[in-house]
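One protein chain is absent from this view; the other protein chains keep their places.
Each chain gets a letter, A and B, in the order it is written, and its residues are counted from 1.
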Amino acid sequence: MPRPCITLLTDFGWRDTYVGQMKGVIAAINPDANVVDLTHDIAPQQITQGALALADAVDVFPPGTIHVAVVDPGVGSDRRLIAAEVGRQKFVCPDNGLLTFVWQRATQRRAVVLDEPRWWRTSVSNTFHGRDVFAPVAAAWSLGHELTQFGSPTDSPLVEVPVAEVAIRDSAVSGVVLTSDSFGNLITNIERRVIPVGATHVEIEIGGHHLSEIATCYADRAPGEALALFGSTERLEIAVVNGNAAERLNIQTGQPVEVRWRGVQL
Amino acid sequence: MPRPCITLLTDFGWRDTYVGQMKGVIAAINPDANVVDLTHDIAPQQITQGALALADAVDVFPPGTIHVAVVDPGVGSDRRLIAAEVGRQKFVCPDNGLLTFVWQRATQRRAVVLDEPRWWRTSVSNTFHGRDVFAPVAAAWSLGHELTQFGSPTDSPLVEVPVAEVAIRDSAVSGVVLTSDSFGNLITNIERRVIPVGATHVEIEIGGHHLSEIATCYADRAPGEALALFGSTERLEIAVVNGNAAERLNIQTGQPVEVRWRGVQL
Partner (left out) sequence: MPRPCITLLTDFGWRDTYVGQMKGVIAAINPDANVVDLTHDIAPQQITQGALALADAVDVFPPGTIHVAVVDPGVGSDRRLIAAEVGRQKFVCPDNGLLTFVWQRATQRRAVVLDEPRWWRTSVSNTFHGRDVFAPVAAAWSLGHELTQFGSPTDSPLVEVPVAEVAIRDSAVSGVVLTSDSFGNLITNIERRVIPVGATHVEIEIGGHHLSEIATCYADRAPGEALALFGSTERLEIAVVNGNAAERLNIQTGQPVEVRWRGVQL
(Lines give C-alpha, C1' and ligand atoms only; values in the text may rest on other atoms or scores of the structure.)
Protein backbone atom coordinates (compact mmCIF):
# COMPACT_ATOMS: atom_id res chain seq x y z
CA MET A 1 0.00 0.00 0.00
CA PRO A 2 1.48 3.41 -0.87
CA ARG A 3 1.77 5.89 1.98
CA PRO A 4 -1.81 7.04 2.68
CA CYS A 5 -2.70 10.71 2.53
CA ILE A 6 -4.90 12.54 5.06
CA THR A 7 -5.82 16.21 4.64
CA LEU A 8 -7.04 18.65 7.26
CA LEU A 9 -9.32 21.64 6.66
CA THR A 10 -10.46 23.61 9.71
CA ASP A 11 -11.27 27.04 11.12
CA PHE A 12 -8.74 26.51 13.94
CA GLY A 13 -6.14 28.97 12.64
CA TRP A 14 -2.41 28.40 12.96
CA ARG A 15 -1.86 30.16 16.28
CA ASP A 16 -3.02 27.49 18.70
CA THR A 17 -1.87 23.88 18.93
CA TYR A 18 -5.25 22.41 17.92
CA VAL A 19 -4.07 21.33 14.47
CA GLY A 20 -0.86 19.94 15.97
CA GLN A 21 -2.90 17.91 18.44
CA MET A 22 -4.91 16.36 15.61
CA LYS A 23 -1.65 15.40 13.93
CA GLY A 24 -0.39 13.89 17.19
CA VAL A 25 -3.47 11.68 17.42
CA ILE A 26 -3.00 10.58 13.80
CA ALA A 27 0.72 9.89 14.31
CA ALA A 28 -0.07 7.69 17.30
CA ILE A 29 -2.42 5.52 15.21
CA ASN A 30 -0.76 5.56 11.79
CA PRO A 31 2.79 6.94 11.84
CA ASP A 32 3.06 6.46 8.08
CA ALA A 33 0.17 8.75 7.16
CA ASN A 34 1.12 11.77 5.07
CA VAL A 35 -0.87 14.60 6.64
CA VAL A 36 -1.43 17.65 4.43
CA ASP A 37 -2.97 20.95 5.55
CA LEU A 38 -5.58 22.21 3.11
CA THR A 39 -6.17 25.33 5.16
CA HIS A 40 -6.91 26.26 8.76
CA ASP A 41 -8.00 29.80 7.95
CA ILE A 42 -11.64 29.19 7.18
CA ALA A 43 -13.34 32.09 8.98
CA PRO A 44 -14.64 30.86 12.34
CA GLN A 45 -17.88 28.87 11.92
CA GLN A 46 -18.22 29.73 8.18
CA ILE A 47 -19.39 26.36 6.92
CA THR A 48 -20.11 27.52 3.38
CA GLN A 49 -16.59 28.87 2.96
CA GLY A 50 -15.22 25.56 4.21
CA ALA A 51 -17.48 23.56 1.91
CA LEU A 52 -16.32 25.55 -1.13
CA ALA A 53 -12.65 25.33 -0.23
CA LEU A 54 -12.98 21.58 0.23
CA ALA A 55 -14.73 21.05 -3.10
CA ASP A 56 -12.16 23.13 -4.98
CA ALA A 57 -9.14 21.36 -3.48
CA VAL A 58 -9.78 17.64 -3.27
CA ASP A 59 -9.69 16.52 -6.89
CA VAL A 60 -5.91 16.73 -7.23
CA PHE A 61 -5.29 14.32 -4.35
CA PRO A 62 -4.53 10.64 -4.90
CA PRO A 63 -7.52 8.27 -4.92
CA GLY A 64 -8.34 7.13 -1.41
CA THR A 65 -7.15 10.31 0.27
CA ILE A 66 -9.07 10.96 3.49
CA HIS A 67 -10.15 14.56 3.94
CA VAL A 68 -10.94 15.65 7.50
CA ALA A 69 -13.00 18.86 7.59
CA VAL A 70 -13.78 20.53 10.89
CA VAL A 71 -15.76 23.75 10.86
CA ASP A 72 -18.05 22.75 13.64
CA PRO A 73 -19.98 25.34 15.65
CA GLY A 74 -22.29 22.54 16.80
CA VAL A 75 -19.50 20.47 18.38
CA GLY A 76 -20.78 18.49 21.34
CA SER A 77 -24.45 18.99 20.40
CA ASP A 78 -26.58 16.37 18.64
CA ARG A 79 -25.48 17.09 15.05
CA ARG A 80 -24.39 13.91 13.27
CA LEU A 81 -20.76 12.96 12.67
CA ILE A 82 -20.20 11.25 9.35
CA ALA A 83 -17.70 9.51 7.15
CA ALA A 84 -18.30 9.29 3.42
CA GLU A 85 -16.89 7.97 0.18
CA VAL A 86 -17.57 10.35 -2.69
CA GLY A 87 -16.10 9.32 -6.01
CA ARG A 88 -12.57 8.22 -5.24
CA GLN A 89 -12.10 10.53 -2.25
CA LYS A 90 -12.98 9.94 1.40
CA PHE A 91 -14.31 12.40 3.97
CA VAL A 92 -14.73 12.65 7.74
CA CYS A 93 -16.65 15.65 9.12
CA PRO A 94 -19.71 16.87 10.99
CA ASP A 95 -22.94 16.60 9.00
CA ASN A 96 -23.52 20.34 8.86
CA GLY A 97 -23.18 21.17 5.17
CA LEU A 98 -19.40 20.88 4.77
CA LEU A 99 -19.91 18.17 2.14
CA THR A 100 -22.55 20.09 0.14
CA PHE A 101 -20.56 20.83 -3.03
CA VAL A 102 -18.52 17.63 -2.99
CA TRP A 103 -21.68 15.55 -2.57
CA GLN A 104 -23.82 17.35 -5.17
CA ARG A 105 -21.48 16.82 -8.07
CA ALA A 106 -20.86 13.11 -7.44
CA THR A 107 -22.81 10.06 -8.49
CA GLN A 108 -20.84 7.42 -6.60
CA ARG A 109 -21.35 8.33 -2.96
CA ARG A 110 -22.25 6.76 0.36
CA ALA A 111 -22.07 7.85 3.98
CA VAL A 112 -22.11 6.35 7.45
CA VAL A 113 -22.98 8.00 10.75
CA LEU A 114 -20.04 7.66 13.14
CA ASP A 115 -21.61 5.61 15.90
CA GLU A 116 -18.79 3.20 16.74
CA PRO A 117 -16.99 4.82 19.70
CA ARG A 118 -14.34 2.09 19.78
CA TRP A 119 -12.45 4.07 17.12
CA TRP A 120 -12.52 7.31 19.10
CA ARG A 121 -10.21 8.55 21.82
CA THR A 122 -11.02 6.97 25.17
CA SER A 123 -12.09 10.29 26.60
CA VAL A 124 -14.08 12.48 24.21
CA SER A 125 -14.36 16.19 25.02
CA ASN A 126 -17.42 18.24 24.12
CA THR A 127 -15.40 20.95 22.41
CA PHE A 128 -12.80 19.19 20.27
CA HIS A 129 -14.18 16.33 18.18
CA GLY A 130 -11.50 17.13 15.60
CA ARG A 131 -8.97 15.62 17.98
CA ASP A 132 -11.18 13.11 19.78
CA VAL A 133 -13.32 11.62 16.99
CA PHE A 134 -12.48 12.80 13.47
CA ALA A 135 -8.68 12.45 13.67
CA PRO A 136 -8.67 8.93 15.16
CA VAL A 137 -11.33 7.74 12.71
CA ALA A 138 -9.35 9.13 9.76
CA ALA A 139 -6.12 7.59 11.04
CA ALA A 140 -7.75 4.17 11.51
CA TRP A 141 -9.38 4.43 8.08
CA SER A 142 -5.98 5.13 6.54
CA LEU A 143 -4.80 1.75 7.88
CA GLY A 144 -7.14 0.03 5.44
CA HIS A 145 -10.38 -0.49 7.34
CA GLU A 146 -13.73 -0.36 5.54
CA LEU A 147 -16.09 2.62 5.72
CA THR A 148 -18.84 0.54 7.30
CA GLN A 149 -16.66 -0.40 10.25
CA PHE A 150 -16.89 3.19 11.52
CA GLY A 151 -20.68 3.47 11.68
CA SER A 152 -24.10 2.74 10.31
CA PRO A 153 -24.94 3.46 6.67
CA THR A 154 -27.41 6.32 6.32
CA ASP A 155 -29.80 7.12 3.52
CA SER A 156 -31.29 10.21 5.12
CA PRO A 157 -30.11 13.30 3.27
CA LEU A 158 -27.03 15.11 4.49
CA VAL A 159 -27.35 18.69 5.70
CA GLU A 160 -26.68 21.17 2.90
CA VAL A 161 -25.69 24.82 2.97
CA PRO A 162 -27.59 27.18 0.64
CA VAL A 163 -25.96 27.26 -2.77
CA ALA A 164 -25.81 30.46 -4.78
CA GLU A 165 -27.06 29.36 -8.21
CA VAL A 166 -26.24 31.23 -11.39
CA ALA A 167 -29.11 32.52 -13.54
CA ILE A 168 -28.47 31.65 -17.18
CA ARG A 169 -30.34 33.60 -19.85
CA ASP A 170 -30.05 33.72 -23.61
CA SER A 171 -26.86 35.70 -23.89
CA ALA A 172 -26.09 36.53 -20.29
CA VAL A 173 -25.43 34.88 -16.97
CA SER A 174 -25.80 36.37 -13.49
CA GLY A 175 -23.86 35.14 -10.51
CA VAL A 176 -22.19 36.33 -7.33
CA VAL A 177 -18.74 36.61 -5.76
CA LEU A 178 -18.29 33.47 -3.66
CA THR A 179 -15.07 34.44 -1.93
CA SER A 180 -11.82 36.30 -2.39
CA ASP A 181 -8.42 34.65 -2.05
CA SER A 182 -5.37 36.01 -0.26
CA PHE A 183 -4.27 37.86 -3.42
CA GLY A 184 -7.63 39.67 -3.36
CA ASN A 185 -8.83 37.86 -6.49
CA LEU A 186 -12.64 37.77 -6.53
CA ILE A 187 -13.86 34.25 -7.26
CA THR A 188 -17.40 33.91 -8.63
CA ASN A 189 -19.84 31.04 -9.06
CA ILE A 190 -19.82 31.48 -12.84
CA GLU A 191 -18.10 28.49 -14.38
CA ARG A 192 -16.40 28.41 -17.74
CA ARG A 193 -18.87 25.87 -19.14
CA VAL A 194 -21.90 28.21 -18.90
CA ILE A 195 -20.45 30.72 -21.35
CA PRO A 196 -20.53 29.57 -24.98
CA VAL A 197 -17.08 28.91 -26.40
CA GLY A 198 -17.54 31.21 -29.38
CA ALA A 199 -19.16 34.10 -27.49
CA THR A 200 -18.07 37.53 -28.76
CA HIS A 201 -18.31 41.04 -27.36
CA VAL A 202 -18.17 39.65 -23.86
CA GLU A 203 -18.80 42.25 -21.16
CA ILE A 204 -18.54 41.77 -17.40
CA GLU A 205 -20.22 44.06 -14.90
CA ILE A 206 -19.46 44.01 -11.19
CA GLY A 207 -20.17 46.74 -8.64
CA GLY A 208 -20.33 49.47 -11.26
CA HIS A 209 -17.10 48.34 -12.95
CA HIS A 210 -17.16 47.18 -16.57
CA LEU A 211 -14.65 44.80 -18.13
CA SER A 212 -14.77 44.24 -21.85
CA GLU A 213 -13.38 40.75 -22.30
CA ILE A 214 -12.19 37.61 -20.59
CA ALA A 215 -8.40 37.57 -20.48
CA THR A 216 -6.15 34.54 -20.65
CA CYS A 217 -3.70 35.27 -17.83
CA TYR A 218 -2.88 37.98 -15.29
CA ALA A 219 -0.05 39.34 -17.44
CA ASP A 220 -2.51 40.19 -20.24
CA ARG A 221 -3.02 43.61 -18.66
CA ALA A 222 -0.74 46.28 -17.27
CA PRO A 223 -0.05 46.32 -13.52
CA GLY A 224 -2.91 48.00 -11.67
CA GLU A 225 -5.54 47.20 -14.30
CA ALA A 226 -8.57 45.03 -13.55
CA LEU A 227 -9.31 41.96 -15.65
CA ALA A 228 -11.59 38.94 -15.70
CA LEU A 229 -10.32 35.44 -16.37
CA PHE A 230 -11.07 31.80 -15.61
CA GLY A 231 -9.06 30.76 -12.57
CA SER A 232 -7.57 27.46 -11.52
CA THR A 233 -10.96 26.01 -10.54
CA GLU A 234 -12.59 27.00 -13.85
CA ARG A 235 -14.56 29.76 -12.14
CA LEU A 236 -14.66 33.33 -13.43
CA GLU A 237 -12.36 35.53 -11.36
CA ILE A 238 -11.97 39.30 -11.26
CA ALA A 239 -8.38 40.32 -10.54
CA VAL A 240 -6.21 43.43 -10.50
CA VAL A 241 -2.79 42.80 -12.04
CA ASN A 242 -0.17 42.76 -9.24
CA GLY A 243 -2.84 44.25 -6.97
CA ASN A 244 -5.74 43.35 -4.70
CA ALA A 245 -9.08 43.45 -6.54
CA ALA A 246 -11.21 43.05 -3.39
CA GLU A 247 -9.66 46.20 -1.94
CA ARG A 248 -9.20 48.20 -5.13
CA LEU A 249 -12.72 47.63 -6.42
CA ASN A 250 -14.14 47.62 -2.88
CA ILE A 251 -16.12 44.42 -3.39
CA GLN A 252 -17.32 41.88 -0.83
CA THR A 253 -18.46 38.29 -0.94
CA GLY A 254 -22.04 38.12 -2.29
CA GLN A 255 -21.60 40.99 -4.77
CA PRO A 256 -23.62 40.32 -7.97
CA VAL A 257 -21.70 39.77 -11.21
CA GLU A 258 -23.16 39.73 -14.69
CA VAL A 259 -21.59 38.45 -17.89
CA ARG A 260 -23.18 39.41 -21.22
CA TRP A 261 -22.23 38.53 -24.79
CA ARG A 262 -23.59 39.46 -28.15
CA GLY A 263 -23.95 36.18 -29.91
CA VAL A 264 -22.20 33.01 -30.78
CA GLN A 265 -20.70 32.84 -34.20
CA LEU A 266 -20.28 29.25 -35.28
CA MET B 1 10.96 1.13 14.67
CA PRO B 2 7.86 3.07 13.60
CA ARG B 3 8.47 6.40 11.92
CA PRO B 4 9.63 8.76 14.69
CA CYS B 5 7.75 11.96 15.39
CA ILE B 6 9.37 15.35 16.11
CA THR B 7 7.29 18.43 16.94
CA LEU B 8 8.28 22.08 16.70
CA LEU B 9 6.96 24.91 18.87
CA THR B 10 8.50 28.36 18.39
CA ASP B 11 7.89 32.09 18.32
CA PHE B 12 9.37 32.29 14.79
CA GLY B 13 6.08 32.91 12.96
CA TRP B 14 5.30 31.49 9.53
CA ARG B 15 6.58 34.41 7.45
CA ASP B 16 10.30 33.73 7.47
CA THR B 17 12.08 30.54 6.51
CA TYR B 18 13.39 29.84 10.03
CA VAL B 19 11.03 26.91 10.63
CA GLY B 20 11.76 25.55 7.16
CA GLN B 21 15.49 25.71 7.90
CA MET B 22 15.01 23.63 11.07
CA LYS B 23 13.14 21.05 9.00
CA GLY B 24 15.95 21.04 6.44
CA VAL B 25 18.48 20.25 9.16
CA ILE B 26 16.27 17.45 10.47
CA ALA B 27 15.70 16.02 6.97
CA ALA B 28 19.45 15.90 6.37
CA ILE B 29 19.98 13.81 9.51
CA ASN B 30 16.83 11.68 9.63
CA PRO B 31 14.82 11.79 6.40
CA ASP B 32 12.21 9.48 7.92
CA ALA B 33 11.26 11.76 10.81
CA ASN B 34 7.66 12.94 10.79
CA VAL B 35 7.93 16.63 11.71
CA VAL B 36 4.75 18.20 13.11
CA ASP B 37 4.25 21.91 13.79
CA LEU B 38 2.66 22.54 17.19
CA THR B 39 2.62 26.27 16.62
CA HIS B 40 5.01 29.01 15.57
CA ASP B 41 2.80 31.85 16.75
CA ILE B 42 3.89 32.05 20.37
CA ALA B 43 4.17 35.80 20.92
CA PRO B 44 7.83 36.83 20.56
CA GLN B 45 9.81 35.96 23.70
CA GLN B 46 6.68 34.92 25.70
CA ILE B 47 8.08 31.89 27.47
CA THR B 48 5.04 31.33 29.70
CA GLN B 49 2.71 31.18 26.71
CA GLY B 50 5.03 28.68 25.06
CA ALA B 51 5.26 26.57 28.21
CA LEU B 52 1.47 26.38 28.51
CA ALA B 53 0.94 25.54 24.86
CA LEU B 54 3.54 22.80 25.10
CA ALA B 55 2.00 21.25 28.21
CA ASP B 56 -1.50 21.28 26.70
CA ALA B 57 -0.46 19.66 23.42
CA VAL B 58 2.05 16.91 24.05
CA ASP B 59 -0.03 14.19 25.70
CA VAL B 60 -1.75 13.08 22.50
CA PHE B 61 1.53 12.32 20.72
CA PRO B 62 2.94 8.81 20.46
CA PRO B 63 5.33 7.73 23.22
CA GLY B 64 8.87 8.76 22.38
CA THR B 65 7.89 11.84 20.40
CA ILE B 66 10.60 14.51 20.58
CA HIS B 67 9.27 18.01 21.18
CA VAL B 68 11.57 20.89 20.18
CA ALA B 69 10.54 24.16 21.84
CA VAL B 70 12.32 27.38 20.92
CA VAL B 71 11.18 30.59 22.54
CA ASP B 72 14.61 31.80 23.34
CA PRO B 73 15.32 35.48 24.00
CA GLY B 74 18.60 34.43 25.64
CA VAL B 75 19.95 32.68 22.52
CA GLY B 76 23.73 32.87 22.39
CA SER B 77 24.06 33.90 26.06
CA ASP B 78 25.01 31.52 28.86
CA ARG B 79 21.56 30.01 29.51
CA ARG B 80 21.66 26.22 29.50
CA LEU B 81 20.46 24.09 26.60
CA ILE B 82 18.74 20.91 27.71
CA ALA B 83 17.21 17.65 26.60
CA ALA B 84 14.79 15.82 28.87
CA GLU B 85 12.65 12.74 29.18
CA VAL B 86 9.41 13.50 31.01
CA GLY B 87 7.02 10.60 31.28
CA ARG B 88 6.95 9.03 27.84
CA GLN B 89 7.67 12.25 25.94
CA LYS B 90 11.03 13.81 25.05
CA PHE B 91 12.01 17.47 24.95
CA VAL B 92 14.80 19.65 23.56
CA CYS B 93 14.81 23.34 24.50
CA PRO B 94 16.60 26.16 26.29
CA ASP B 95 16.43 25.94 30.08
CA ASN B 96 14.41 29.11 30.50
CA GLY B 97 11.08 27.90 31.85
CA LEU B 98 9.60 26.34 28.71
CA LEU B 99 9.38 22.97 30.49
CA THR B 100 7.76 24.35 33.67
CA PHE B 101 4.28 22.81 33.36
CA VAL B 102 5.40 19.61 31.68
CA TRP B 103 8.03 19.03 34.36
CA GLN B 104 5.86 19.88 37.39
CA ARG B 105 3.18 17.34 36.68
CA ALA B 106 5.51 14.41 35.98
CA THR B 107 7.19 11.98 38.32
CA GLN B 108 9.36 10.12 35.82
CA ARG B 109 11.73 12.82 34.56
CA ARG B 110 15.39 13.42 33.89
CA ALA B 111 17.38 16.02 32.02
CA VAL B 112 20.82 16.51 30.51
CA VAL B 113 22.64 19.71 29.68
CA LEU B 114 23.53 19.75 25.99
CA ASP B 115 27.32 19.88 26.22
CA GLU B 116 28.30 17.49 23.43
CA PRO B 117 28.92 19.73 20.40
CA ARG B 118 29.60 16.75 18.13
CA TRP B 119 25.80 16.52 17.60
CA TRP B 120 25.47 20.17 16.60
CA ARG B 121 25.94 21.81 13.24
CA THR B 122 29.61 22.39 12.48
CA SER B 123 29.18 26.13 12.62
CA VAL B 124 26.88 27.36 15.39
CA SER B 125 25.46 30.88 15.09
CA ASN B 126 24.73 33.04 18.12
CA THR B 127 21.21 33.83 17.00
CA PHE B 128 19.68 30.57 15.79
CA HIS B 129 20.25 27.62 18.09
CA GLY B 130 16.92 26.21 16.89
CA ARG B 131 18.63 25.40 13.61
CA ASP B 132 22.19 24.86 14.83
CA VAL B 133 21.74 22.91 18.09
CA PHE B 134 18.16 21.89 18.91
CA ALA B 135 17.14 20.59 15.48
CA PRO B 136 20.23 18.42 14.93
CA VAL B 137 20.07 17.03 18.47
CA ALA B 138 16.37 16.16 18.01
CA ALA B 139 17.03 14.56 14.63
CA ALA B 140 19.90 12.47 16.00
CA TRP B 141 17.82 11.49 19.03
CA SER B 142 15.05 10.30 16.69
CA LEU B 143 17.55 7.83 15.18
CA GLY B 144 17.56 5.93 18.46
CA HIS B 145 20.42 7.37 20.49
CA GLU B 146 20.21 7.58 24.27
CA LEU B 147 19.50 10.82 26.13
CA THR B 148 22.83 10.70 27.94
CA GLN B 149 24.77 10.73 24.68
CA PHE B 150 23.75 14.34 24.16
CA GLY B 151 25.06 15.77 27.42
CA SER B 152 25.70 15.52 31.12
CA PRO B 153 22.89 14.58 33.51
CA THR B 154 21.89 17.48 35.72
CA ASP B 155 20.21 17.48 39.11
CA SER B 156 20.17 21.24 39.54
CA PRO B 157 16.63 22.55 39.21
CA LEU B 158 15.40 23.72 35.84
CA VAL B 159 14.39 27.33 35.43
CA GLU B 160 10.65 27.80 36.01
CA VAL B 161 8.28 30.54 34.95
CA PRO B 162 5.89 31.90 37.60
CA VAL B 163 2.73 29.80 37.74
CA ALA B 164 -0.65 31.41 38.39
CA GLU B 165 -2.11 29.20 41.14
CA VAL B 166 -5.82 28.93 41.79
CA ALA B 167 -7.13 29.79 45.26
CA ILE B 168 -9.55 27.11 46.42
CA ARG B 169 -11.96 27.96 49.21
CA ASP B 170 -14.93 26.15 50.70
CA SER B 171 -17.39 26.70 47.91
CA ALA B 172 -15.48 28.91 45.53
CA VAL B 173 -12.31 28.98 43.50
CA SER B 174 -10.45 32.01 42.13
CA GLY B 175 -8.25 31.87 39.09
CA VAL B 176 -7.16 33.91 36.10
CA VAL B 177 -7.38 33.89 32.32
CA LEU B 178 -4.21 32.20 31.09
CA THR B 179 -4.64 32.90 27.40
CA SER B 180 -7.20 33.24 24.64
CA ASP B 181 -7.23 31.05 21.56
CA SER B 182 -7.76 32.14 17.96
CA PHE B 183 -11.55 31.80 18.36
CA GLY B 184 -11.33 34.31 21.24
CA ASN B 185 -12.19 31.64 23.81
CA LEU B 186 -10.79 32.68 27.22
CA ILE B 187 -8.90 29.79 28.79
CA THR B 188 -8.45 29.87 32.57
CA ASN B 189 -6.25 28.03 35.05
CA ILE B 190 -9.32 26.54 36.76
CA GLU B 191 -9.36 22.82 36.08
CA ARG B 192 -12.43 20.62 36.12
CA ARG B 193 -11.13 18.58 39.07
CA VAL B 194 -11.19 21.52 41.53
CA ILE B 195 -14.96 21.94 41.27
CA PRO B 196 -16.98 19.26 43.08
CA VAL B 197 -18.88 16.99 40.73
CA GLY B 198 -22.25 17.59 42.38
CA ALA B 199 -21.91 21.36 42.82
CA THR B 200 -25.19 23.24 42.29
CA HIS B 201 -26.06 26.89 41.72
CA VAL B 202 -22.72 27.40 40.03
CA GLU B 203 -21.96 31.04 39.24
CA ILE B 204 -19.02 32.39 37.27
CA GLU B 205 -17.86 36.00 37.52
CA ILE B 206 -15.35 37.53 35.13
CA GLY B 207 -14.76 41.21 34.45
CA GLY B 208 -18.20 42.25 35.69
CA HIS B 209 -19.97 39.55 33.68
CA HIS B 210 -21.97 36.83 35.44
CA LEU B 211 -22.67 33.38 34.05
CA SER B 212 -25.06 31.15 35.91
CA GLU B 213 -23.90 27.65 35.05
CA ILE B 214 -21.29 25.55 33.32
CA ALA B 215 -22.53 24.46 29.90
CA THR B 216 -21.74 21.22 28.12
CA CYS B 217 -20.96 22.48 24.64
CA TYR B 218 -20.91 25.71 22.60
CA ALA B 219 -24.30 24.93 21.03
CA ASP B 220 -25.96 25.01 24.48
CA ARG B 221 -26.57 28.74 24.05
CA ALA B 222 -27.85 30.93 21.26
CA PRO B 223 -25.34 32.58 18.91
CA GLY B 224 -23.91 35.71 20.52
CA GLU B 225 -24.45 34.55 24.11
CA ALA B 226 -21.59 34.01 26.54
CA LEU B 227 -21.12 30.69 28.29
CA ALA B 228 -18.63 28.84 30.46
CA LEU B 229 -17.58 25.27 29.81
CA PHE B 230 -14.69 22.88 30.28
CA GLY B 231 -12.56 22.90 27.14
CA SER B 232 -10.43 20.28 25.48
CA THR B 233 -7.68 20.57 28.09
CA GLU B 234 -10.13 20.24 31.00
CA ARG B 235 -9.72 23.93 31.85
CA LEU B 236 -12.66 26.27 32.38
CA GLU B 237 -13.21 28.40 29.29
CA ILE B 238 -15.42 31.43 28.75
CA ALA B 239 -16.75 31.57 25.18
CA VAL B 240 -19.26 33.50 23.11
CA VAL B 241 -21.27 31.22 20.81
CA ASN B 242 -20.11 31.78 17.21
CA GLY B 243 -18.33 34.90 18.47
CA ASN B 244 -15.10 36.13 20.01
CA ALA B 245 -15.31 36.29 23.82
CA ALA B 246 -11.99 38.12 24.27
CA GLU B 247 -13.26 40.97 22.10
CA ARG B 248 -16.94 40.93 23.07
CA LEU B 249 -16.29 40.84 26.81
CA ASN B 250 -13.16 42.99 26.43
CA ILE B 251 -11.02 40.69 28.55
CA GLN B 252 -7.25 40.21 28.55
CA THR B 253 -4.87 37.54 29.77
CA GLY B 254 -4.49 37.81 33.55
CA GLN B 255 -8.12 38.80 34.19
CA PRO B 256 -9.39 37.29 37.49
CA VAL B 257 -12.16 34.70 37.29
CA GLU B 258 -14.20 33.40 40.20
CA VAL B 259 -16.40 30.31 40.33
CA ARG B 260 -18.83 29.97 43.25
CA TRP B 261 -21.31 27.21 44.09
CA ARG B 262 -23.84 26.75 46.83
CA GLY B 263 -23.17 23.27 48.07
CA VAL B 264 -22.65 19.73 47.04
CA GLN B 265 -25.67 17.51 47.27
CA LEU B 266 -24.63 13.89 47.46
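Points to keep in mind about this one:
Following the convention adopted for this analysis, a residue touches a chain if its C-beta (ideal position, glycine included) is under 8 Å from a C-beta of that chain, and two chains touch if they have at least 3 such contacts.
Just so we're clear, the structure is a prediction, and the values are computed from it rather than from any experiment.
Listed for chain B, the residues touching the missing chain in the whole complex are 12-21, 23-25, 27-28, 31-32, 35, 44-45, 73-77, 79, 121, 125-128, 131-132. If you put the missing chain back, the residues of chain A touching it would be 2-5, 7, 9, 14, 34, 36-41, 53, 56-58, 60-62, 65, 181-183, 216-220, 229-232, 237, 241-242, 244.
Criterion: only the chains that are shown with their structure count from here on.
If each chain is reduced to the centroid of its CA atoms, chain A and chain B end up 31 Å from each other.
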